[in-house]
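With one protein chain removed, the remaining protein chains of the complex are shown where they sit.
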Amino acid sequence: MSMNREGRSTAPVSTNVTTSPTVSGNKALAQKELLIFEVGTPRRTGVDFSDTPSRPSRLGGLERTSDIGLPGLSEPETLRHYVRLSQKNFAIDLGVYPLGSCTMKHNPRLNEKMARLPGFADVHPLQPQSTVQGALELIDTLADWICKLTGMPAVAMSPKAGAHGELCGMMAIRAALDAKGAAHKRRVLVPESAHGTNPATAVQCGFTVDEIPATDGGRVDMAALRLKLVDSDDIAGIMLTNPNTCGLFETDIIEIAKLIHDAGGYFYCDGANFNALVGKVRPGDLGIDAMHLNLHKTFSTPHGGGGPGSGPTVLSDALLPFAPVPYVVKQGETYRLVEDATGTQSFGRMTAFHGQMGMFVRALSYMMSHGADGLRQATQDAVLNANYVQASLSDVMSVAFSGYCMHEALFDDSFLKDTGVDTLDFAKAMIDEGYHPMTMYFPLVVHGAMLIEPTESESKGELDRFIKVMRSLASRAKNGEVAHFKAAPVHAPLRRLDETRAARKPILRWRPEAE
Amino acid sequence: MSMNREGRSTAPVSTNVTTSPTVSGNKALAQKELLIFEVGTPRRTGVDFSDTPSRPSRLGGLERTSDIGLPGLSEPETLRHYVRLSQKNFAIDLGVYPLGSCTMKHNPRLNEKMARLPGFADVHPLQPQSTVQGALELIDTLADWICKLTGMPAVAMSPKAGAHGELCGMMAIRAALDAKGAAHKRRVLVPESAHGTNPATAVQCGFTVDEIPATDGGRVDMAALRLKLVDSDDIAGIMLTNPNTCGLFETDIIEIAKLIHDAGGYFYCDGANFNALVGKVRPGDLGIDAMHLNLHKTFSTPHGGGGPGSGPTVLSDALLPFAPVPYVVKQGETYRLVEDATGTQSFGRMTAFHGQMGMFVRALSYMMSHGADGLRQATQDAVLNANYVQASLSDVMSVAFSGYCMHEALFDDSFLKDTGVDTLDFAKAMIDEGYHPMTMYFPLVVHGAMLIEPTESESKGELDRFIKVMRSLASRAKNGEVAHFKAAPVHAPLRRLDETRAARKPILRWRPEAE
Amino acid sequence: MRYLPLNENDRKAMLAKIGAPDVDALFGDVPKSARLTDLIDLPLRQTESEVDSALTQMAGKNRAAGSGPFFIGGGAYRHHIPASVDHLIQRSEFLTAYTPYQPEISQGTLQVLFEFQTQVAQLTGMDVANASMYDGSTACAEAALMACRATRRKKVHLAAGLHPHYRETTKTQGKFQGIEVRPCRSRPGHDENVMIGMDKDSAAIVVQSPNVFGEIVDLQPYADAAHAVGALLIAVFTEPLAFGAIKSPGEMGADIVVGEGQSIGVGLNFGGPYLGLLACRQKLVRQMPGRVCGQTVDANGERGFVLTLSTREQHIRREKATSNICTNSGLCTVAFSIHMTLLGEAGLRELARINHAKACQLADMLTEIDGVELVTDTFFNEFTLRLSKPARAVTHHMVEKSNVLGGLAASRLMADDNKSQDDLLIVCATETNSEADMTAFEAALKEALS
Partner (left out) sequence: MRYLPLNENDRKAMLAKIGAPDVDALFGDVPKSARLTDLIDLPLRQTESEVDSALTQMAGKNRAAGSGPFFIGGGAYRHHIPASVDHLIQRSEFLTAYTPYQPEISQGTLQVLFEFQTQVAQLTGMDVANASMYDGSTACAEAALMACRATRRKKVHLAAGLHPHYRETTKTQGKFQGIEVRPCRSRPGHDENVMIGMDKDSAAIVVQSPNVFGEIVDLQPYADAAHAVGALLIAVFTEPLAFGAIKSPGEMGADIVVGEGQSIGVGLNFGGPYLGLLACRQKLVRQMPGRVCGQTVDANGERGFVLTLSTREQHIRREKATSNICTNSGLCTVAFSIHMTLLGEAGLRELARINHAKACQLADMLTEIDGVELVTDTFFNEFTLRLSKPARAVTHHMVEKSNVLGGLAASRLMADDNKSQDDLLIVCATETNSEADMTAFEAALKEALS
């Protein structure tokens, strides 16, 4: 073979690909990576220290005498470890990530830059308030955007994620009920289709959960709801997602709010799907009493492989007095942080300090970038994209509910009937094709659910490619290529993992003897 | 198959992997990526602008009337395009990158952070000097480190890379000769083993190149050199790399310097391999007249896929008067930039502005982090690592020259004799194993050269794994597995590329009709 | 708009495919009365540089901790974070991934979680750790609930040295679940009061060490007392670095260890996002809240990692879940784990030694001043002083006159307690404090008290 002097081949001979395993376990760019415990040693370190003389210990005789057992790596080894690991992840920046209910939209890098300004990132939560006026201003400004976008009078900023926001709202409802002396009002209505956090939250706030069924159209069954309210003495309220987890707007929502209010209850709206509404509908106009926002969904703060999130929770006038501390008030040109609940009706404190400041900066940066006009456009594009996917797949996959969807399209597994391929297999085949699977088996009201939320961040071209792949997979499934699906994924860093084994005898940490 | 509600399989059935091609062309995380010209459109943009009213044009009637033909992408599409492409690259942060002569060492992230301080990154080169005193201080401080590390009296900071530094040194030599009226001194001695930039530079400075051979020991053949100097009237100087490109210290270097100086010539030392010497040997003590440093090799500024580099060039007292502009002088507490060569012996200007400031910041950050002690340790570790690799492979591969090497170990292809596997094949098989190949077919003095420079950044564990793979490849080659090598790489994003075709009918740009 | 890839042509083509006349038709399910016709009254879109400069201006109104001498702790600690940590967590593959529900394409996050869990378990001396909680305070509250589940009891005792925000968070969480949370009044040197009233109904006692005043508490007597009545000891910390210098809670009998991980890798961030750490003994594993990552094999028998034990969690168990937590502190665990890997055992211990040395030096310097008395005999990198003047006024004075953020007035945290804490100043020193910083603090405090 001829080659040039840089060792570049000039005319390769085409040979059959032998995918023989490598000695190293690596496959070219895909690096096999050991655990830090297998490569690091306790004595190695990737940090230098300046000489500091010791002083007589004041540790009260509790000096550590045993080893901790923590491996260290030099900086170059550390870089490599995490860069290699990172490449084993899918990510929004790599491809379509159409996880329904998760709003995996573009995470602007401007937001990352802003959150790292020393004036935000390097500020202590307990500095004198005179030294953090900009931080308080930011929180107040963001709160103002949130109130205007939701049409609600107030927002509790401290909740740390969506589920924490649910706690906030439901605790406010409990506190309001308790303040009225309505200790018997403990029953909370929750649709079957609700996200798991809803019932879990209700119980964590001392409520009992009463499930309400859905209609064939995928919405709250109003007849069933009315039945539940016949004896409404113990009704504390309802927790309802809107658009609901089927991606549908709850058409009767105003009526629902009225019924709940008439029963002396409160309306908690799960705002995880607010991306379908921003700038088009204000939940405050629907009669809700509380709703969390997931800044890490609707307002683009990164998911970070599972967090951190931020769940500011808007509250109606009725719940406002019970809002948790802390909160920011503006007095003239000065911002003040109210940290102490003593002597107020506030239900107390939900967390240390003042909430997810880092996420606030990012979310405000997102909102300001879009503006009122851009936010509305984003919502429209999100709904348009979802409907485009739904319309483009409706002939080969089975749309769960007819009609337009909102920001996500729900399919069931009836199109896979008798193919031997199930929803999970279908999803794993998507992985091989370079796509993150959609949300599966949720909501529970649909068999083998596939919930696709493309968000506004996908271009038409990207969606067209996605649709082509989905159509091709659907036809392969129908054409009896079940083996292809059962084997998938074959191109991912690992093949299917044994979850049963993981749960049966859990190995939750590395141990020297385990190797 | 059982699965949980998140759609995670619980106990996968092991099936045979069918590596059937995907519809999308993607393979899970490995995304096929089109050209921007194939996905973007001229009307799309990922940048917003504030409204700015137009004014009557003052473009002199030369307004653009035709389309440029540039595609645009929104920000999310842009992110994805470049993230996907990036994953098709090997990088230091991914694995061993033992390119001899290139010093692919760890690139500390502190340096990246420092280079981005607005006080360095957002400063214009033509601001009044009173407003850039910190920038001039940085250049002066770095120059001081360089002079002390090399033992030389002065350094020209403006050269943009190693080859530019060579120009700088050789132009200074030309200027010095011309100043002496020695217009006949035009012959430059260059070893056969020299990097291509050396002869190219000499010619670009108006010299002729006279090649000198190497001994069996891989060093300058002193007898041959003396022969070249018998008639030394036209001798302008020598360009010698030390340690040389075989990874060996030129043992006779002091004698060489003397011979060249006796012949009225100057000694240009190629400093690309300075990583073998820092803190252990000062080139100034060896009698050199000029030497460039590659800050992007020895001093860790990132290679960036081919640049930018920086090639400060140290000069002896003899060459100092001819140094290019600009340079920094310190007067009391004030730094001053001398930009104008008029009335001096300076050979002039080599580039606009003052050199690679961004690289200066990184290099100084590297030097300060190491300190005199850390730099020496780094050098020792670099040499130790190279010798460890050489010693660990010497029984299965053929070491080109016996004895200790310096910072890189050179092998020839004699161990592959009669295997049907050549150096290139061997290198491509390394790719499959997750390693970047070493430098190949360079230096030219060795047949099928393989030049391995691990640098000090590799841990012993990483080297042990590398050695194991190299040994295994060597034995596979000897065991007749030639097909394995000829097919390689099979795990990389692409298989071997057809260079002949690329050069025969060059397609150097995208064109609409080409698709 | 720079973030939106669709253009008008795309939109038209897509509407045609859908068969909708216009985009508003897609919103047809929204009751007419609730459809907005006008834009919401908020500013219009802004360019990247406009947003940049507006937010930079806001940030400029804050006194960044690093812009002058800084000595505040109180549950959040300022340490130097290596540049590589921030670089790595910004990689798209970590930053823009969701919870690793598809393990085949999430091994990056999952392996980091597995390593993180091991690091936390080692550091705390526990058997296992989960994949994070929101922050230390919510981890503390969740630990209290967890102890109640494990013991089937409903009474939890909180020690005097527990960070007041943790106490309040635990009280809030407890009160709606019918759990009797019995806090002690915040004051130094009175942790042992927590044992008063402990009985066979007690699920747990919650003791912090180093506590909010900086005191180092020997947990063993608390563990013994708790275990004697069948209760659990929940050990709390806010400064994990301390365990580089002092015994781990696991070595002193704790059953559950919770705390704040912000100190390693995460940064101050004006209070969030932070990183809740939760670790426990093996036998309590199935009572743990939150996600946990476990080791398994793939169909080819290769080692891999998955989220596991999900039958504890809300998405499977719904109203019977151990907690409602879903999104946790994902990326902060990555930051913590990277920083911890860079430190390693040797680095962590040296860093802890330096922190202690700095605090000792500072305590010695400050107690030389008239009107300053050291309240905490033992401490790690944070200690409490009693001043001759109200501490809140002193801290304000110091920052205004000398640009020194000189500690935390205890009353800021303990506003709801009685006034006896008004003269207490909680002071923290770390490796980030130079000699010059300390001298400036000394001078400022002297001046403020004179």
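Each chain carries a letter (A, B and C) given by its place in the written order, and its residues are counted from 1.
In the analysis below, a residue touches a chain if its C-beta (ideal position, glycine included) is under 8 Å from a C-beta of that chain, and two chains touch if they have at least 3 such contacts.
Computed from a prediction, not measured in an experiment: that's the story for all the values here.
The shown chains contacted by the absent chain are A, B, C, with contact judged over the whole complex. The residue from B:Gln87, B:Asn273 or B:Ser398 that touches the chain not shown here is B:Gln87. For the chain missing from the display, the contacting residue among B:Ser24, B:Thr197, B:Asn275 or B:Ser398 is B:Thr197, taking the whole complex into account. Not every partner is drawn; the one left out touches subunit A at residues 4-8, 12-15, 17, 28-29, 41, 43-50, 73-77, 79, 83, 108-110, 112-113. Touching residues on subunit C toward the chain that is not drawn are 2, 47-49, 52, 80, 82-83, 87, 90-92, 342, 431-432.
Assume only the chains that are shown with their structure count from here on.
By number of C-beta pairs in contact, A-C leads when A-C and B-C are compared. Rounded to whole angstrom units, the spacing between the C-alpha centres of subunit B and subunit C is 44.
In subunit A, 75, 79, 83, 87-94, 106, 108, 369, 427-428, 431, 437, 442, 457-459, 462, 489, 492-493, 495-499, 501, 503 are the positions where the chain touches two or more neighbouring chains simultaneously. The set of subunit C residues touching two or more other chains comprises 1-5, 45-46, 48, 50, 82, 84, 86, 92, 102-105, 298-300, 306, 310, 315-316.
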